[in-house]
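As you look at this complex, bear in mind that one protein chain is not there, while each of the others sits in place.
Residue numbering begins at 1 within each chain, and the chains themselves are lettered A, B and C in the order written.
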Amino acid sequence: MLDAEFFRRWMTATAASVDREAERLTALDSPIGDADHGSNLQRGFKSVIAALEKEAPQTPGAVLTLSGRQLISTVGGASGPLYGTLLRRTGKALGDAAEVDEGQLAEALRAGVDAVMALGGAAPGDKTMIDALVPAVDALDDGFPAARSAAEQGALATTPLQARKGRASYLGERSVGHQDPGATSSALLIAALAEAAGE
Amino acid sequence: MLDAEFFRRWMTATAASVDREAERLTALDSPIGDADHGSNLQRGFKSVIAALEKEAPQTPGAVLTLSGRQLISTVGGASGPLYGTLLRRTGKALGDAAEVDEGQLAEALRAGVDAVMALGGAAPGDKTMIDALVPAVDALDDGFPAARSAAEQGALATTPLQARKGRASYLGERSVGHQDPGATSSALLIAALAEAAGE
Amino acid sequence: MKMLINVPETVVADALRGMAAAHPELTVDVENRVIVRRDAPVAGKVALISGGGSGHEPLHGGFVGPGMLSAACPGEVFTSPVPDQMARAAAAVNSGPGVLFIVKNYTGDVLNFDMAAELAEDEGIQVAKVLVNDDVAVTDSLYTAGRRGVGGTLFVEKIAGAAADEGQPLERVEAIGRQVNENSRSFGVALSACTTPAKGSPTFDLPPGELELGIGIHGEPGRERRAMMTSGEIAEFAVGAILDDMTPRNPVLVLVNGMGATPLLELYGFNAEVQRVLTQRGVAVARTLVGNYVTSLDMAGASVTLCQVDEELLRLWDAPVKTPGLRWGM
Partner (left out) sequence: MKMLINVPETVVADALRGMAAAHPELTVDVENRVIVRRDAPVAGKVALISGGGSGHEPLHGGFVGPGMLSAACPGEVFTSPVPDQMARAAAAVNSGPGVLFIVKNYTGDVLNFDMAAELAEDEGIQVAKVLVNDDVAVTDSLYTAGRRGVGGTLFVEKIAGAAADEGQPLERVEAIGRQVNENSRSFGVALSACTTPAKGSPTFDLPPGELELGIGIHGEPGRERRAMMTSGEIAEFAVGAILDDMTPRNPVLVLVNGMGATPLLELYGFNAEVQRVLTQRGVAVARTLVGNYVTSLDMAGASVTLCQVDEELLRLWDAPVKTPGLRWGM
C-alpha cells in the first residue's frame, strides 16, 4: 500500500530530477519553444517541496492536490496549469484514503491524464507531454518500472513528430526532429514514481 | 609653374586615393574613434570633384577655395571643417593668380595649416592630422616627394603618441599604439600632390 | 551573453522594483507581480487587465494607466503569469462594471487566464475575455495552437482602453476589443535570436547572412529561414503576407515595431519602405507608430502590424492615453 509518505517521496524525487535535468529541459525547449521549460518546473517543484514541508498533508490525495495547486500558482506557462491539473485531479480521484494501492493510483492517474487532455485539447501523437503520460498510465498495470520505460519510450518517440499543440506547433514542419520538452519532463515524473517505490 | 589644371589633378588624385583607402581609414578610426573617417572623406571628395566639374574654377586659388567650401558643406565631423579650412585658407592665400610657383604653394599651405591649428587648437604631437601636415609643409622646400615622405613618416609617428585632441583623447592611455586616421589621410593628400606633379 | 542583471532568478522582481521607482503613478506589487494604476478602482468604469511573460516590455506593464490598461500581470521571462496574479489584479481594479481580460493566444496564457477567470467569478466579479491572434505567420488550422497574439495586442489594449475610459459597458468594450483583433494582422522577422536570462545563450543559431521570417515574440525561430534581404524586400514580404490575409477597405493604423535590439534609425528607415509598399498596394494609412513596443528581449528585427479602422476605432485610437509606454492627449 502507498501512504502519504510515498507520495511525498514521489514529489521529492521529481523535484530532485527536475533540478538535475533543468538545463537539458530548457535546452530542448529552445529550438522548438521559448527556452523556459526547465526553469519553469524547477521553480514549481521547489515550491511544491516547500509547501509539503509547511502544510504536511496527511493523505495521498492531499499531498497531490496541494502539489497541483502549488504548480498552478507558481509555474505559469502551458506546463503549469497542465501539470498542476494532472496532480490535482489525480489527488482528487484518490479521495481522502490514508493509503491507496497501485491499482487505485493507476486509475486516479488516468483521470488526471484525461483532465490534462480535456484542458489542453492534445491527443496522443500531437508531440506533447501526453505522448509520455498516456503510455505510462497504460503500462502501470505492469508495475512502476514498466511505466517508467513506457514514458521514456514515449518521450523519445516524439522526436520525429510534427507538433500540433503548444508553441512548437508554430514551427510547422520545422518542429520535426526535436524531442518534446514536456514529454521529457513527464518521463522524469514517472521515473520518480518508480524511484519513490524503490524500484 | 602650377596652374588650375594642376590643382584639379591634385583634388582628383586625392579623391581617388581616399576612395581606395576608405576602408582602411575607417578601420583606423575604429579602435580610437567612431569608425567614420573613410566614409566622411569619400563623401567629401566625391562632392569636391562634382563641384569642380560643374563650376570649373579657373585659378589655383579658386579651385582650392571651392574644394574647401565643398568639404565644409558635405563632410561634417571634425575632419570636415578642418580639411575644409585647410584648403579654403590655402586657396585664399594663393589669391587670384592664374599660375603659382612651388614656393608660393608652400607658403600658402603653411597659412592653411596654421589656420587648422588655430581652429582645432592642436599642436604637433597631439596625434592629429597636424602631425602629418606640419612636417610635409616643412619639407616642401625640398620638393613634392620629400613632402610626401615627411607626411608618411609623420603619420606613422603618431602610433606611439597619446592623443590630446579629438575623439581619441577620450581614451587616454588606451589611444597609444594606434595610428591616427586623420594623419593617415593627410599623408594621402600630400601624396596626391606629388602624384599631380607627376613625381 | 552578457546581461545587465544581478542573477537570472531575480530579473523580473528587480525590474518591478525599478519600475515602481520610476513610476509613482503606478502601484507595483513586486511580491505578487501585479502592476495597477494608482487611482484604481475607477468608479463606474470597466477595467482592463492583460499580462503575459516578461521580456516584451513595454508590453504590458508599460501600458497601464488612464486610457489603456487598469492592471498588468507579468510572468517570468517568456512564461505566462499564474492565475493568482490575474485574480488579484481583478479584485484590485474592479469597481463593479466588470473586467476585460486581454489575452494573447498562447496555450499557457489562455489556460492561466481561464483559471483566473474562474477564480475572479467565484468572487463575484464579471469577467469577459478578448483573445488576440493577429500573427499571419502561423497557419491557423487544426494542426497548430492557432495564430499567436503579437503586435495587435497594442491596438486592442489602446482602443478597448479608450472605450472603457468613455464608460462603455463590458459587452461593448469586449466587442470593440474583438473587432480590433479581427481587424489586425502582423508579421515579424528576426535578424538575430534573443537570449533569455535562464538560458544565457541565444535561443536559436542564425548564421551571418540569413534571417528568420515569420517569428513570434518568444525567441522561437520563424517559419522560414532565408538569405538576408534589404529593408525594402522585407517590407514587401511582411506587408505582402498581411495583405494576402486581409484586404483593408478602411484606412489602417500602422505599427512598425522593433523586436528590441534594432536601432530606431533602422526602424524609421524600415517604416519608409513599409509606407512605400502600402502606397503601391493602394492601402490608405490613418496613423503610424514606430518604436519598440512589443519586444522579444534583445532580438534584432521588426514586425509590421496593420489594423483597419473605421471612424469610431480611429477616434478611440486618438483618444487621450497616459501610460509609461504610450502617451498623448493628456
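Assume contacts are C-beta pairs under 8 Å (C-beta built on N, C-alpha and C of every residue); 3 or more make two chains touch, one makes a residue touch a chain.
As the structure is a computational prediction, the values presented were derived from the model and not from experiment.
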Which displayed chains the unshown chain touches: B, C
Residue in contact with the excluded chain [from B:Ala4, B:Val18, B:Val48 or B:Ile72]: B:Ile72
Where the unshown chain meets chain C, residue by residue: 1-7, 10-12, 14-19, 21-22, 54-55, 57-58, 62, 77, 191-192, 208-209, 211, 228, 230-232, 234, 256, 260-273, 275, 285, 288-290, 292, 295, 297-298, 300-302, 327-328, 330
Those residues of chain B which, in the complete complex, touch the missing chain: 26-27, 30-36, 38-40, 43, 72-82, 119-120, 162, 164-167, 169-172, 174
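Following the convention adopted for this analysis, only the chains that are shown with their structure count from here on.
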Shared interface partners, meaning chains that touch chain B and chain C: none
Which two chains share the largest set of C-beta contact pairs: A-C
Centre-to-centre distance between chain C and chain B (centres being mean Cα positions), rounded to whole Å: 53
Centre-of-Cα separation between chain B and chain A, whole angstrom: 73
Mean-CA-position distance for chain C and chain A (Å): 31
